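Here's the structure, in structure tokens; my notes come after.
Removed: one protein chain of the complex. Kept in place: all other protein chains.
Should a chain be cited, it is by its letter among A and B, assigned in written order, with residues numbered from 1 in that chain.
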Amino acid sequence: MEFTLEQIARLVDGIVIGNPQEKVYTIAKIQEGHRGAICFLANPKYEPYLYQTKATAVIVNKDFQPQRPVSTNLIAVEDAYTALSKILEEYQKIIFRPKLGVEEPSFIHHSAQVGENCYIGAFAYIGENVQIGKGVKIYPHVYIGDSCIIGDNTVIYAGVKIYQGCKIGKNCVLHSGVVIGSDGFGFAPQPDGSYKPVPQIGGVIIEDDVSIGANTTVDRATLGNTILKKGVKLDNLIMIAHNVEVGEHTVIASQTGVSGSTKIGAYCVIGGQVGFAGHITVADKTSIAGKSGVMGDINESGQQLMGVPVMPLKEHLRALAVFKRLSEVWKRLERLEKKLFSSGID
Amino acid sequence: MEFTLEQIARLVDGIVIGNPQEKVYTIAKIQEGHRGAICFLANPKYEPYLYQTKATAVIVNKDFQPQRPVSTNLIAVEDAYTALSKILEEYQKIIFRPKLGVEEPSFIHHSAQVGENCYIGAFAYIGENVQIGKGVKIYPHVYIGDSCIIGDNTVIYAGVKIYQGCKIGKNCVLHSGVVIGSDGFGFAPQPDGSYKPVPQIGGVIIEDDVSIGANTTVDRATLGNTILKKGVKLDNLIMIAHNVEVGEHTVIASQTGVSGSTKIGAYCVIGGQVGFAGHITVADKTSIAGKSGVMGDINESGQQLMGVPVMPLKEHLRALAVFKRLSEVWKRLERLEKKLFSSGID
Partner (left out) sequence: MEFTLEQIARLVDGIVIGNPQEKVYTIAKIQEGHRGAICFLANPKYEPYLYQTKATAVIVNKDFQPQRPVSTNLIAVEDAYTALSKILEEYQKIIFRPKLGVEEPSFIHHSAQVGENCYIGAFAYIGENVQIGKGVKIYPHVYIGDSCIIGDNTVIYAGVKIYQGCKIGKNCVLHSGVVIGSDGFGFAPQPDGSYKPVPQIGGVIIEDDVSIGANTTVDRATLGNTILKKGVKLDNLIMIAHNVEVGEHTVIASQTGVSGSTKIGAYCVIGGQVGFAGHITVADKTSIAGKSGVMGDINESGQQLMGVPVMPLKEHLRALAVFKRLSEVWKRLERLEKKLFSSGID
């Protein structure tokens, strides 16, 4: 299927700089652009490719100023990455046929309610009293424990496991290997050094528009609920412990772990492999660099933090600059001491 | 269902301070306490809630001394967290109906032995010559490879995968996504720079009372066995490599990794996101802070360690305090040098 640049510009609310009648039939990365492909430039790191690409057109931000002559057509938009997202959405609708209906064998408890236009893949398991909304896609090997509630248009990919009694909102996406509602890690130490498991009878509430990456785990609460608020985006292999709350539209990159009862604010941006201690509070709009460790409350919102334990980003970078030269610091210290304490002054 | 405080005190071996005839019908977090709820106070961080809670009663440690007047009833016990555990256990017995029987379709090899009072969920797979004890719960989508042995009353949640020949003890809990017995990461480097896989023909032995969190992996040994001893508690997303041994009643928090052939002692407490090098030994009762890296043997038992590589906790905290001020150290060093080497002394 082919589209003119004019048609695409209309879709993404952009302006064609070049020939609006040229046609494209596919989408490509800018470094792999070719005749008939439309590309996009969002990350400035890839700008050099713009001047050599063979793509028919490149989508750029309105405020982008080329530093050199450009031979390809441009489509200027408010935000190139969002425009790409729109085009890919349309492309996806054409390419991928949505799954529908129930494949056999599957296990759907007679008391479960399933809405219209759902897909239930083979070997999926829907427990007692489960309620599933409209347009939900449940891929093969998904397990939905008793009394769970799944909101409209949520997509649950192959092999997701949801323990009994959890609530998932509308328009959520749960990727393969996600585990929701496993027991929180609660054990009471006993006098003989062994541990007694503390039953975890709370639940998990996942609000609307939440996306959860492959093999991420969200434990159920001891009491009350573990909560992921509206619009939260979690990457792969993340650990959300019992009674944690993650605020609206907070984004967390892969392999980060949040310990029990910690509350992360709204609109935070958390890097990968970050660790949060338990029972702490992190203010809204906090930004935390990858590999950091958050040991205590972050009370002031809007900070950029880094390190183990976290410090303001700039301070941490300054400390790191000296860290790299610590063996030099040591030598200079010795030189000073030699001078000062052996020169007769002492 | 309602219980008097007197009944609860009897269950947890505690003393009511207040009105033993008052009734509760549910359990809540202290910050969400309400009329009819019983709460508990174990972590001192939550003490302020005690003075404002609307809960009917709060369970506290015997040695707890309120700093301000308390308007709720108290139940004083040896250990509040253990008491909570007991109450939750009773609550769970009332609320959750245990699963029993075999759901279809499931795959149980004709040579497999299954004890009395088991649950085998739909789509579970039980291989050749598998032996399953009494009262075992095997949830849907569990895979138990040939010749595995599962001890009495063990619970294996949905989607756990156990490769052939592994032994799981009694009263264990394996959460969804756990993988037991996958190949150890053993590859012999070849002269051309490629790697030849070393077959992993050993096994995994998991002793009694072990709990393993969601998506944790325990690799099989090259030769011999990877061993988790009695009472070990592993959180989610942990990596236990081939030929590792974890000693009795050691607790490990999420996302920690233990490299091949390392032996961790008994009664250790390991934080989250810790990394252990391979072929090392860690003494009993070692405590290691989250995000630490253990590069060599820990010979002395009972130490508190932190850092990458680990140092005694207090030393590490002192070093960190200076690390935060390294840019100041640098400036002060320069000031000294300026003074000393440009003042005519040199």
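For the reader, a short list of remarks on this structure follows.
Just so we're on the same page, a contact is a pair of C-beta atoms (placed from the backbone, for glycine too) under 8 Å apart; a residue touches a chain by one contact, two chains touch by 3 or more.
Note that the structure is a prediction, hence the values are computed from the model and not measured.
Of the listed residues A:V70, A:A214, A:M295 or A:L313, the one in contact with the hidden chain in the full complex is A:A214. The residue from A:G121, A:G184, A:G260 or A:G278 that touches the chain not shown here is A:G121. Residue A:Q273 is the one among A:N73, A:S259 or A:Q273 that touches the chain missing from this view. Annotation for subunit A: contacts to the undisplayed chain at residues 27-29, 32, 43, 45, 79, 81-82, 84-85, 88-89, 91-92, 95-96, 103, 105, 121-123, 139-141, 157-159, 173, 175-177, 209, 211, 213-215, 231, 233, 235-237, 249, 251, 253-255, 267, 272-273, 290-291, 320, 323-327, 329-330, 333, 336-337, 340-341, 345-346. Taking the complete complex into account, residues 105, 107, 123, 125, 141, 143, 145, 159, 161, 163-164, 177, 179, 182-183, 185-188, 190, 193-201, 215, 217, 219, 222-224, 237, 239, 241, 243, 255, 257, 259, 273, 275, 277, 279, 293, 308-309, 311, 315, 318-319, 321-323, 329, 332-333, 336, 339-340, 343, 345 of subunit B touch the chain not shown.
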